[in-house]
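With one protein chain removed, the remaining protein chains of the complex are shown where they sit.
When the chains are written out, they are named A and B in that same order, and each has its own residue count from 1.
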Amino acid sequence: MNFLQNHIFYIGAFGLILIGLFIMLSKRNLIKVIIGLSILETGVNLFIVTLGYLNQGTAPIFSKPGLDVQKMVDPVPQALVLTAIVIGLAVLALALSLAIRLYNHYGTLNLQKIKEQKW
Amino acid sequence: MRKFIGIILLVIIAWGLLITMKEIPFGEQKTKVGKYYIENGEVDTGASNIVTSVVVSYRSFDTLGEVTVLFLAAIGVGAVLATFQRKEKRKLEPSSLILNTGCRFLFPLILLFGAYIFIHGHLTPGGGFQGGAVIASAFVLVYLGCRGKRINQAGSKLAESLGGLTFVILGLIGLAVGGRYFLLNFLPKGEFNTLFSAGIIPIIYIAIGFKVGSELSGIIDQLMEES
Partner (left out) sequence: MIILASLLVVLMLVAAIAASVFKDLISAVIAGCMVSLIAAVLFYLLQAPDVAMAEASIGAALVSAVFIVAIKRTKRYEE
């Protein structure tokens, strides 16, 4: 129980990173590879927010006067992850538009067949 | 053969991650910068939401870089998909009356909710990026429900450019007034925990909300094909 309490969020984030990498390395369809990229980015963002947590902490917002300042979680990883989520969406949109162009040019989305066609 | 090398690579990376998991303790105080921002955030910026004051006031240059990356991605999608010959225009049947009326009724309510999120960004959780995403999903609802309706392209590009320009001009005014650095918070701080407080932070978030909303709905509009 103590092991679970300390490590459950790390196990979730690392599991997502490994599954995302596995999809990207071993699947042949281009859109499946891009889905793997999206899962990988979610895993990395979960890992970074886990680093800033404090035991029995509260959210860093002064909603009422007189809140305990010593118990607030770290706000800097949250600001960085906010930026990273939006940039992940932008990269995915660009990758999918390139995939649409590839499909219209070659007629297939299978990476093995695209490598075999020379022209 | 490829799969074998892939699995060996994954085992090496998993071993590295396990070593990391043992080294970093969970739930202890790790850095000093966060402590400084929490203790002095009220006095320096006047915003109640510390994450907002970190994103817009202490690390505002990173936010400028992110706004630039979003702009580049929108231009990139438009450039890659622009040189297409349409094969034939399919004639779509219009959607039924209930669907049409329901989507047109919900559209201003969702826009109002998104505007509430980015105007109160310095008091409650939220801000420009979340509010912009809600506005973009309102536009996606109209595209899917009432077929054939599109927003005006020129108006969307104008809103996007004005949002980005407001951000940069506010930063340059800060440089001119204070004389010390870019994006100085030069308006008065006001009372704590009210709507008109925290200097230029609400104005920057309103500009970012407009920009992100029109940009994301423009990206989805360009990816869709039908007339």
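The rule we apply is simple: a residue touches a chain if its C-beta (ideal position, glycine included) is under 8 Å from a C-beta of that chain, and two chains touch if they have at least 3 such contacts.
Worth saying up front: this structure is predicted, and the values here are computed from it rather than measured.
Trainee: With respect to the chain omitted from the figure, which of B:Ile75, B:Val177 or B:Met224 is a touching residue?
Mentor: Answer from the full complex: B:Met224 touches the omitted chain.
Trainee: Per the definition of touch given earlier, which of B:Gly126, B:Gly164 or B:Gly209 contacts the omitted chain?
Mentor: B:Gly126
Trainee: Going by the touch rule given at the top, which residues of chain A touch the chain that is not shown?
Mentor: Residues of chain A in contact with the hidden chain: 1, 4-5, 8-9, 11-12, 15-16, 19-20, 22-23, 27-29, 31-32, 34-36, 38-39, 42, 45-46, 49-50, 52-53, 57-59, 61, 73, 78, 81-82, 85-86, 88-89, 92-93, 96-97, 99-100, 103, 108-110.
Trainee: Spell out the interface residues on chain B facing the chain that's missing from view.
Mentor: Touch with the absent chain occurs at residues 49, 51-52, 117, 125-127, 129-130, 133-134, 136-137, 140, 216, 219-220, 223-225.
Here is the rule we go by: only the chains that are shown with their structure count from here on.
Trainee: Write out the stretch or stretches of chain A touching chain B in their complex.
Mentor: By the definition above, chain A touches chain B via 6-7, 9-11, 14, 17-18, 21-22, 25-26, 50-55, 57, 59-63, 69, 72, 74-76, 78-80, 82-83, 85-87, 89-91, 93-94, 96-98, 100-101, 104.
Trainee: Write out the stretch or stretches of chain B touching chain A in their complex.
Mentor: 2-3, 6, 9-10, 13-14, 17-18, 21, 24-31, 33-34, 37-39, 42, 48-51, 54-55, 59, 62-63, 66, 69-70, 72-74, 76-77, 80-81, 84, 124-125, 127, 129, 192-193, 212, 216, 219, 222-223
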